[in-house]
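Pasting in a structure now, in structure tokens, and then I'll have a few things to ask.
The complex is shown incomplete by one protein chain, all other protein chains being positioned as in the whole.
Chain lettering (A, B and C) follows the sequence in which the chains are written, and residue indices restart at 1 in each chain.
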Amino acid sequence: MIGDEPLSTDELRRIDRTIRADWPTGEAVDFQEAVAYHESLPRHKRFADVLESADRPLLQPRAGVPLLEDQIDLLEYLRESGEADLLPTTIDSYTRDNEYGKAQEALEAARESGGETLNGFPAVNHGVDGCRALIEAVDGPIEVRHGTPDARLLAAITFAGGFQSFEGGPISYNIPYTKRHDLAKTIEHWQFVDRLAGAYTERGVRINREPFGPLTGTLVPPSIAITVMILEGLLAATQGVRSLTLGYGQVGNVVQDVAALRALRSLGEEYLPNDVCVTTVFHEWMGGFPPDEARASGVISLGGLTAAIGCPDKVITKSPQEFRGVPTMEANAAGLRTTRQIIDMALEQTITIDGIDDEQRLIERETRALLDAVDAHGDGDLVRGIVRAFETGALDVPFAPSESAQGAVLPARDDDGRVRILEFGNLALSEDIKAIHAARLAQRAETEGRERSFRMVADDVDAISDGRLIGRPLGGERRAD
Amino acid sequence: MIGDEPLSTDELRRIDRTIRADWPTGEAVDFQEAVAYHESLPRHKRFADVLESADRPLLQPRAGVPLLEDQIDLLEYLRESGEADLLPTTIDSYTRDNEYGKAQEALEAARESGGETLNGFPAVNHGVDGCRALIEAVDGPIEVRHGTPDARLLAAITFAGGFQSFEGGPISYNIPYTKRHDLAKTIEHWQFVDRLAGAYTERGVRINREPFGPLTGTLVPPSIAITVMILEGLLAATQGVRSLTLGYGQVGNVVQDVAALRALRSLGEEYLPNDVCVTTVFHEWMGGFPPDEARASGVISLGGLTAAIGCPDKVITKSPQEFRGVPTMEANAAGLRTTRQIIDMALEQTITIDGIDDEQRLIERETRALLDAVDAHGDGDLVRGIVRAFETGALDVPFAPSESAQGAVLPARDDDGRVRILEFGNLALSEDIKAIHAARLAQRAETEGRERSFRMVADDVDAISDGRLIGRPLGGERRAD
Amino acid sequence: MVLHTMSRTVVLGVIGSDAHVVGITILEQAFRQAGLTVINLGVQSSQTEFAEAATQHDADAVLVSSLYGHAEQDCQGFHETLEAHGVDALTYIGGNLAVGQNDFEETRRTFQELGFDRVFDAETTPEDAIAALERDLRISTTANERATVTT
Partner (left out) sequence: MVLHTMSRTVVLGVIGSDAHVVGITILEQAFRQAGLTVINLGVQSSQTEFAEAATQHDADAVLVSSLYGHAEQDCQGFHETLEAHGVDALTYIGGNLAVGQNDFEETRRTFQELGFDRVFDAETTPEDAIAALERDLRISTTANERATVTT
């Protein structure tokens, strides 16, 4: 197994050559020339600079369509009509599977029919020139957002193509996104991505990297998400990344969400090297949405309000059409503006909520315990520690489809709607922390007059889409009518 | 001038006869028979019972169209698709002016063309039978909402028609709604309305009365609104009303809004007789809305969130189309569901905000001062006190179009977005309270590097529709682009 | 091109039984700041009140505001009333001019046919209104210029 060491320049070159041979567009990548290209970009397209110098939470949607011209129109629309501060380019699922051939077929079909043959922008197929055409046509900074376990070619092409921000990481784009990818192998692949970002950084082109905080998006206990963020941050820092945006997905309890955002920032700053600029990103509710645009706007607004109190550097917005499928550009822009309105109205007033410090302390204790366990599993090496901790379940993610994780942790909300842990599996938390979770859930079970069971978890999974926060036995009736 | 005394039964009968002669439909009103009719209504259509026994804030939209069938369809739609708990029937502007002839013409035109010839439901023209047809067809409690200074015939007909809740009052439906109506005369007219409600109440039919809390809807300082609510509550109680819902319109600062709701409830309970059941209603932002449905949903959601914390008994919702004109029924239902989603998600968690007690204390001190001033102006009579206090400006409402009020008070937001008073006119507040307002506004002026002036007021009036809370000099740019 | 200083008189009011006063309050202040003489009739003003004020103050423009959705009915015969009083002034109308979620172009046409020189929607800022007045109240206004400021 590889260790947590910076890839040597030779290794970087060697891998670069290999992966660029995976698809014809790889050939056009030329690092020196790409650095010069980045230097030619105006300041307001430099992702890290724009994000790190912002004075209020910046908004960014998700968006990706197959054709270049459509992607340009979509992003320009989101920037102008949605007032997005930062833009995305979401990559299609074939590319995520490194199936560039299938993506090519679908892209050509799309070119002919204009149809929805791909659920994102196949950046590898568009190649360096296609990416640059996008970067040049859109008047704002753009990030690559994907979900790709092996994103080496995607990174090589998009970095050379002028993108200065890249989402994902070896844990966050493996555990929630795949079944069979080996975690150690994925870490190795991301060492290349991070080292490449590091190489640009050393030449003065600070590529921003953003581990994917929401993980499975479904009732993820904050300490688990934050632990993964710090681990990925550390791995990236080793490879020379200096601009890191750590993420967290809203759970819907304002106190817990604000506490988590603060814990994320404070532990991020504590654990990551001093020369890394740490920013944070808050994802509006990533679980199942209500099948109704009006109700969805309420969920989105609660996210905006939480962001106004928690003050992350960036907010990833949802659209009111989240439930049904990829949103129209109008709905996507609507989600941005709903968020902007409530954030701005709330930012201009002081809203100090009680109980945040206590919750933050609990989250930090848990996170430290998990990080310590990873450390202990590693015998001095972080990569080994991560792989082993997931193997044993000392570190785990609820609803993880990956065979590299136990997926034994089951979350449920307590009586106040905060996400607690019902089944720990082997999660490396001390008995007294476990007792806190158990007590909170016992209290809820009592309120509801039922046993703690998977039924609660299932009810909680549906609660927000059913118009509630907590999956109370009665709340369930609503969906049936 | 009349005094704050219950109308005698003879007076009630005499006025009843006179006003019923104002329009042919008045004839059909028969009090005894109407009481029996009310008794025949099922419990879930009894407004006061439903409202007073609710265990979470009930939602009510605004809605009124000219034709009976359309009104039935509209309300049933709002109940089913909007999940409204309580329903409204908003009356048209001709009826509000007692121009039943013009309303009749427009109603007939509507019957022929189906066009939008009236901005509400002309209940007087529809008569007792028309009202009952509505009450019977709609499966929920319905309130009459209007804005009529002289609502005597409207009350006689709608009460006999089966409505059990009636909005308005002599101050709240005069000062913000008319220019020339004499306040003393309006109070006399409302004594009849309240006495009639009292007569039903004595027969066991508790008619709910709801003074209109938002007044001019535009930056109304909480203490002014609460003072008016208590005064109208007292006048109504004198006439035998026993179910009173006191109102308040959101100003957009969460702390101030929650404090105001608490002050409203606590002072309402303190000042009103013990045998009156006091409930509260919170109106989502009543000032100018953003000209954008997505942004409007953000404003609506902030109202919902505030309601979840302030816990009024009822919330009057806005639609995302508020800016442009009377909303489609779909948009109206959307406003309800957006509100329901965020209220329910927030209600299930504890959100305790700092600083509410202090603000509540300030609001209560101010309200007591204003109520004392009214008392002092009355030489022992409340009616005289009210009329004189408005004459001198000891009591005043910002932006009041009425010649019965000075309209000299000018509000502006402080640095935290709370509504303070910039110009007091003769408002009966002590020097130390005035100093608090002045200090807060001086702080804002300093932050903004400009003088306190009407420009600030104008900027604040536009702020929310421009996507902000406070009308900062820079915020203004947004609207221009 | 230098703008003429504005020393013109405008009559401003809300027509019919409409009580929405906030818009004209803001407009009045902005117009005064811009150097106009403003006769503010307030809300719930009748056609005759507009006409009489215009005659009495020899107004250059009559500005009608309506928010509550009855503007069309309230303005029937408005220009005939002005004419009967011998008023020959520019006429604007603005606000929420139709009941419901109408298409503004249709609304604009309706009120132009009623005789208004310009029709403004509720997104109109005081600055927009002043810009239009500045152009229209100049000695010479070309039809072309007039078209470009129509909002």
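We adopt the following convention: a contact is a pair of C-beta atoms (placed from the backbone, for glycine too) under 8 Å apart; a residue touches a chain by one contact, two chains touch by 3 or more.
Since the model is a prediction, treat every value here as computed from it, not as a measurement.
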{"item": "For the chain not depicted, the shown chains it touches", "value": "A"}
{"item": "Residue among A:311, A:326, A:369 or A:436 that touches the chain left out of view", "value": "A:326"}
{"item": "Per the touch definition above, residue among A:355, A:401 or A:425 touching the missing chain", "value": "A:401"}
{"item": "Chain not shown: contacting residue from A:218, A:367 or A:404", "value": "A:218"}
{"item": "Residue of A:176, A:298 or A:335 in touch with the missing chain, whole complex considered", "value": "A:176"}
{"item": "Contacting the left-out chain in the complete assembly, out of A:5, A:30 or A:116", "value": "A:116"}
{"item": "Where the unshown chain meets chain A, residue by residue", "value": "93-94, 96-97, 106, 116-119, 176-180, 216, 218, 287-288, 291, 321, 323-328, 331, 399-401, 454, 458, 461-462, 479-480"}
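By definition in this document, only the chains that are shown with their structure count from here on.
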{"item": "Minimal step count in the chain contact network, chain A to chain C", "value": "2"}
{"item": "Nearest-to-centre chain - CA centroid comparison", "value": "B"}
{"item": "Chain whose average C-alpha position is farthest from chain C's own", "value": "A"}
{"item": "Distance between chain centroids, defined by C-alpha means - chain A, chain C (Å)", "value": "53"}
{"item": "Rounded Å distance, chain A centre to chain B centre (Cα mean)", "value": "45"}
{"item": "For chain B paired with chain C, centre-to-centre distance based on mean C-alpha positions, whole Å", "value": "30"}
